[in-house]
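Pasting in a structure now, in structure tokens, and then I'll have a few things to ask.
A single protein chain has been removed from this complex, and every other one stays in its place.
Our next item is chain A:
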Amino acid sequence: MTDGSLAALVALGAFHGLNPAMGWLFAVARGLQERSRSLVLQALPAIAAGHAASVGAVAVLVALTRSVVATQTLAIGGGVLLVGFGLWRLLSQRHFRWVGMRISLWQLAGWSFLMSSVHGAGLMLLPVLTSSGTAPAGHDHGLHASGSALSTGVFVTAVHTLAMFTVAGVVAVAVYEILGLAVLRRAWFNLDRLWAAALIGAGTITVLTAL
């Protein structure tokens, strides 16, 4: 893994953490409801866990696929999929539907998993996943290659999620303690559109790099 990919992983983690829809806002809401900062803090690991599960599933899937399919094929296939998904996110007017504020931490993790998945959070890491490290050599198929692919997937997920968790945590506490939710009216930019653009961009980069 190059420094560049590592930086990209961290940056994408920060970007996901910053998005109110990815969970920090839910943490703040739970805290405000009971006037309790510890409820804000309790919610964050559950949200991060759900996010990690969603991103990790994609990372591991990509890593495993890489161990059996040529990297170039994977990159092109994945990149095209990514552009398509990004276009769908850009054009679709549907939004995530869920009901319920009073949910357990387990349910909150499940919510975060679904929220991250429908937004394609893991897919956004595709350029990093397909360009990082060396692909296993042809003779090296089998358990050994799968093992190293898995560990790459886990590493990518951990770095990304740590960045996401840190940024979401800082934002949640800052909003809860200092800024207040009135900041939403001014500062809640339509990240969904930026997000869709990032997906399309990531897909394009993946394909171009592979060609």
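We adopt the following convention: a contact is a pair of C-beta atoms (placed from the backbone, for glycine too) under 8 Å apart; a residue touches a chain by one contact, two chains touch by 3 or more; residues count from 1.
Heads up, the rule we're going with is that contacts and distances are computed from a predicted model.
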**OP:** Pick from "Transcription factor zinc-finger domain-containing protein", "Propionyl-CoA carboxylase beta chain", "Urea ABC transporter permease subunit UrtB" or "Methanethiol oxidase" the UniProt protein name of the chain that isn't shown here.
**Re:** "Methanethiol oxidase"
Original post:
Given the contact definition stated above, which residue among A:26, A:85 or A:165 touches the chain not shown here?
Top reply: A:26
Original post:
Among A:15, A:111 or A:165, which one is in touch with the chain left out?
Top reply: A:111
**OP:** Name, in rising order, the residues on chain A that touch the hidden chain in the full complex.
**Re:** 20-21, 25-26, 28-29, 32-34, 93-102, 111, 181-182, 184-186, 188-190, 192-193
